[in-house]
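Structure incoming, see below.
Only a part of the assembly is drawn; its chains keep their places, and the rest are absent.
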Amino acid sequence: MSKFTKKRSKKRGLSPGTLIHIGEQKLENVKISVLDYDENSLLEKEILNVNDCLAFKNKKSVTWLNVDGIHKVEIIKTIGEIFGMHTLVLEDVLNTDQRPKTDIFKDFVFVVLKMIDYNNETNEVETEQLSLVLGENFVLTFQENSKDIFDPLRKRIRTATGKIRKSGSDYLAYAILDAIVDNYFLVLEKLGEKIELTEDELLKNPTPQTLHTIQTLKKEMIFLRKAVYPLREVLVSLERGDSTLFTNTTELYLRDVYDHTIQVIDTVETFREFLSGMLEVYLSSLSNKMNNVMKTLTLMTALFMPLGLVAGIYGMNFKKMPELEWKFGYPFALFLMGLISVSMLAFMKKKKWF
Amino acid sequence: MSKFTKKRSKKRGLSPGTLIHIGEQKLENVKISVLDYDENSLLEKEILNVNDCLAFKNKKSVTWLNVDGIHKVEIIKTIGEIFGMHTLVLEDVLNTDQRPKTDIFKDFVFVVLKMIDYNNETNEVETEQLSLVLGENFVLTFQENSKDIFDPLRKRIRTATGKIRKSGSDYLAYAILDAIVDNYFLVLEKLGEKIELTEDELLKNPTPQTLHTIQTLKKEMIFLRKAVYPLREVLVSLERGDSTLFTNTTELYLRDVYDHTIQVIDTVETFREFLSGMLEVYLSSLSNKMNNVMKTLTLMTALFMPLGLVAGIYGMNFKKMPELEWKFGYPFALFLMGLISVSMLAFMKKKKWF
Amino acid sequence: MSKFTKKRSKKRGLSPGTLIHIGEQKLENVKISVLDYDENSLLEKEILNVNDCLAFKNKKSVTWLNVDGIHKVEIIKTIGEIFGMHTLVLEDVLNTDQRPKTDIFKDFVFVVLKMIDYNNETNEVETEQLSLVLGENFVLTFQENSKDIFDPLRKRIRTATGKIRKSGSDYLAYAILDAIVDNYFLVLEKLGEKIELTEDELLKNPTPQTLHTIQTLKKEMIFLRKAVYPLREVLVSLERGDSTLFTNTTELYLRDVYDHTIQVIDTVETFREFLSGMLEVYLSSLSNKMNNVMKTLTLMTALFMPLGLVAGIYGMNFKKMPELEWKFGYPFALFLMGLISVSMLAFMKKKKWF
Amino acid sequence: MSKFTKKRSKKRGLSPGTLIHIGEQKLENVKISVLDYDENSLLEKEILNVNDCLAFKNKKSVTWLNVDGIHKVEIIKTIGEIFGMHTLVLEDVLNTDQRPKTDIFKDFVFVVLKMIDYNNETNEVETEQLSLVLGENFVLTFQENSKDIFDPLRKRIRTATGKIRKSGSDYLAYAILDAIVDNYFLVLEKLGEKIELTEDELLKNPTPQTLHTIQTLKKEMIFLRKAVYPLREVLVSLERGDSTLFTNTTELYLRDVYDHTIQVIDTVETFREFLSGMLEVYLSSLSNKMNNVMKTLTLMTALFMPLGLVAGIYGMNFKKMPELEWKFGYPFALFLMGLISVSMLAFMKKKKWF
């Protein structure tokens, strides 16, 4: 729960626009890397002094400036000043507890997204915030952590595969969004496998642990949905052409990312419905088990109580009990017991109790 | 579950527009067949060399080019180049994990649909993707598998029944959509019969297997809904005249397909509600059974415990127990037991316990 | 279930516009009757030869042509040709598995509706399709069966009661719709009574049969809703003036029918909520009963087990057991048992177990 | 239930506009009272001959004509003719089974509302229909019954408190609506108190009676919602200025009534959610009780069965049973029983069973 609510309190009462990092620090150092390219040239380097970013501000070529780690407010602030970003935008970059959204300004487009990852050890979906600023000739991205999710994209830029080196910064922004949404499918696949395994377990041998897994998965779905749903609006807004920074061609591609987002949302909903169905199955399997246990108990009772009574009767100490004197009294009693057992079992068989 | 989520991961990180087949290979070979007709002539042949398609590109007559099997990327790519399709469209044709949608371009209309089929052996609804491209004089269809669903349509073309030979490619596209939606009713009929059988079973003799069937049907409904719901938007978009390729007359027919789609959606919803109701019935039948078992147990206990106590009392070894000396002590004890039994039964009868 | 899904399969693969009757045949013979009137004159007759309808096509007076029984495709086809109806419309008339809808053409308005009826014997709601075609001077109605639902309306025409004889064909169409919607209230009244009876039964003596009735009623509500919901759209479309065939005055009356339809839908929803509440009551009454049975069982056990133990102890065969030698040993044992019983009962009384 | 459905059947088949009273007769006699005022003068009288109403039709001062009891069709009809109301409006006035709505005509505004009242004896919410007709200089109100709900309003008019004597008929109409909506809060308060009491009962000592109360309250909420929801639309339509009879100033006041209506709807929804929560609490309290009963049963059984076995063993009649000969055999057996009891209790204590 704490990922939702533990973060904002230190901000309370501060002036809006006061820059404060809200969230965990996930990296030791901030790492700033630049990838600057056009159709013919490519420059890739790590920036150690944040003021060196200035050189890329008005370069004609496309500049992708990526910042891993956003806990150092000063660095974010400097970059913001260099690229002329509004204080409220910087505040949003620093606050990792944002709802995905897009703000469209005259000169740039600001997008906040959630990247998700499935942690195999804790079996939890982890979300990380990515802020993206698209300007005329540059794209800035701010991540909480160093992730390899953009490596294939970088490789494509380096090797000049596909359209990317021939296109502008808007296409780069699209490619980044595309990489993030594609990554959602990976997480959904892992969750899908987990659901499948749990479903098998549910049919074969449901335990309270199975219920716990179902509930945990349901919870993960709530988180996922919270991360993915607002993305639809973001993409509608971008694709609709609210900003002139996106060319018509790129809008076509954004439409494609939009379709994928709808697909992701559909799948999350389908998973949620499956999990609800699984919960019903679990609960009815509990009832079924209980029914069986109760039947066994009733069977035992119905079988042994009459026998016990027979034994009790012939254990009475009356002076005059003719059966006790019979030569075959004892076998008779045993036979009586056998008869009762067989009748009881036949009766229950007829009632389809086992 | 895996039909939803196992497919896309190999695509991750690739450049958009990279053509990769996503899905299972369902056929050994790709089969390309052509049906070319106008009011007076008809040409039907199988194409062995994909480049032969070129001949049909600008033909005045209506060309229906059907591709069974989409796992050979090269073939799809060549067809795409011949008919001038956008790379993103080809990507969608190859990716069988699409949500039904329509993309309307200047020169052609692209529609992705799901064809559904009920597998009598596995009791599962199987979905297969159909991509349709409508151009000025041609309709391209891409199927994952060879299905006989279009055979009656082909027969109508061959025998020149109805309007089809007198109409353009847009009417052919409509006729294909119509065939697919009509086929939904077939699957719904089969599911309806299954639901009816399960309902009978539920009323007569509900077993855990019945619950399993209900849950499986509910799951099938989730899949069906996912396949059918987006179709409504597709048809709204086509019927509304977003593309000029459809004539006014054909739009009237599309309206008819739209009505059928709504009917399908309504029926899916109705089935879902029935199945929910059946689940409730199942669960309450469990409770009822449990109640009956418990009543029996309580009856047995209430009947035999007092009798056992009587036997126990007269089995005590006190020196002075007057009853033990009585001449009719034993019959008296038996009579006492009988009396208790009858009173107990009468009491329970009065309480309406059986 | 079968009323929803058994019908369409014979149509599969046929050319659109092929006229085929889909549904059960409910009447032996088709009966065509005509009521032709204006303010001053009235003509009422049964038509034996379908071609006689032609005489009424361009008559200035208002013609109401009613067809009972739609299983003879030829008859419907001929009427359709006489009055110039589109093939798709005729197809819809013949297919009794339609969703209520209205199609507005240049010269006429086509409306499909469901008439409902409560069958007192099977306790089921039966639906029947009515197709209505409104033209300049005529109204055609097609029913599956002969029903008396329009008798009061016919009587009003004959006796020239109210506005009807002074108004045009649009007012007649309105009067027919009004009669159908008014009839819904009758069915709702019967269902309401049934619900009330079931509720009484539920409070006094709930049995599994009660649950069955509740579930059946819920199912009827699903059917009803499917028949009534789309009617709202139909009336909105008519009342809004989408067709010029309806005069402003009649639109005011249609508004009234619209209000009634909303009322019907509201009532259906209310009934559904009641029935859900009743299901909850039933299930909790089951739990309550179980609780009571369990309490009785526990009471019996708690009462008799200690007594049985006392009897068991004094039934042991130890050589030295002083109590056995006591003069009042036996009364002492009985007293002990009585004491235990009283204490147990007091304890349970205190715990409010009975 | 019957309040929803028993009313309309006698209307079936009649010509629209035929005036028939639908509903119960709640008063013996119809009472017509008039309050006619302007800033300076005030006239208050009871009208015995309905034709006297004519005098007020074109009076410049504001006339409030209130009719208690609507079962005499003739009276309503005469008033309708005097004030020029459409037959459909009169029909709606007479039919007490209306959904709240507003019809805006050129010369007057017609509003149907539900007044609600909480009957302390039957614990039921009673609804009564109020029809209001606003004309240029008059307001007509039709009630089923004589209620004191408008007394404070009348007093304000008599004593010339507030704006009312200085304002037109539209302000009077507003004041009447305001009085009705204010009255909703009174009923909600009573229901709120009832819910609170039931909640206390639920926490302290839930009985089947508690469940019954919860279900009854839920049912009342369904009725309330049906009465209140449509009111929102009514007020939106009035406040939006659909009719020119309302001045801008009065529209501001209508906005206030609208806010109150939303508040009422919110509260009804909140109550519904509370009641659902209470149902959950009740059901889980049942499960809890059952758990406790079962635990007790199991405890008793686990405690006494082993003791009974010990007694049983030493009650066997074997010739050679050394313990029976022991001097302290009997105390030993008792000690053994004690030991078993203590161990059992300790084991269960450890398992946290009590």
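Brief remarks follow.
Residue numbering begins at 1 within each chain, and the chains themselves are lettered A, B, C and D in the order written.
Here is the rule we go by: contacts are C-beta pairs under 8 Å (C-beta built on N, C-alpha and C of every residue); 3 or more make two chains touch, one makes a residue touch a chain.
It should be emphasised that the depicted structure is a prediction, and the values quoted were computed from it without experimental measurement.
For this homomeric complex the structure file specifies 5 copies in total, of which 4 are displayed in place.
To be clear about the criterion, only the chains that are shown with their structure count from here on.
Taking the definition of touch as given, a chain qualifies here only if it contacts chain B and chain C alike; none does. Each step here moves to a touching chain, and the least such steps from chain A to chain C number 2. Judged by shared residue numbers over all numbers used at their interface, chain C and chain D contact each other through mostly different positions, with under half in common. Rotating chain A by 145 degrees superposes its CA atoms on those of chain D, with the angle stated to the nearest 5.
If you average the CA atoms of chain A and of chain B, the two centres end up 26 Å from each other. Under the contact definition stated at the top, the residues of chain A that touch 2 or more other chains are 315.
The touch graph of these protein chains is an open line. Under the contact rule stated at the top, the pairs of chains that touch are A-B, B-C, C-D. Partner chain B is touched in their complex by these residues of chain A: 151-153, 155-156, 161-164, 175, 178-179, 182-183, 185-186, 188-189, 191-193, 195-196, 199, 203, 252-253, 255-256, 259, 262-263, 266-267, 270, 273-274, 277, 280-281, 284-285, 287-288, 290-291, 294-295, 297-298, 301-302, 305-306, 308-309, 312-313, 315-322, 353. Interface residues of chain D facing chain C in the complex, by the touch rule stated above, are 1-2, 4-6, 8-9, 11-18, 86, 88, 97-99, 101, 103, 208, 211-212, 215, 218-219, 222, 226, 279, 282-283, 286-287, 289-290, 293-294, 296-297, 300-301, 304-305, 307-308, 311-312, 314-317, 321, 323-330, 333-334.
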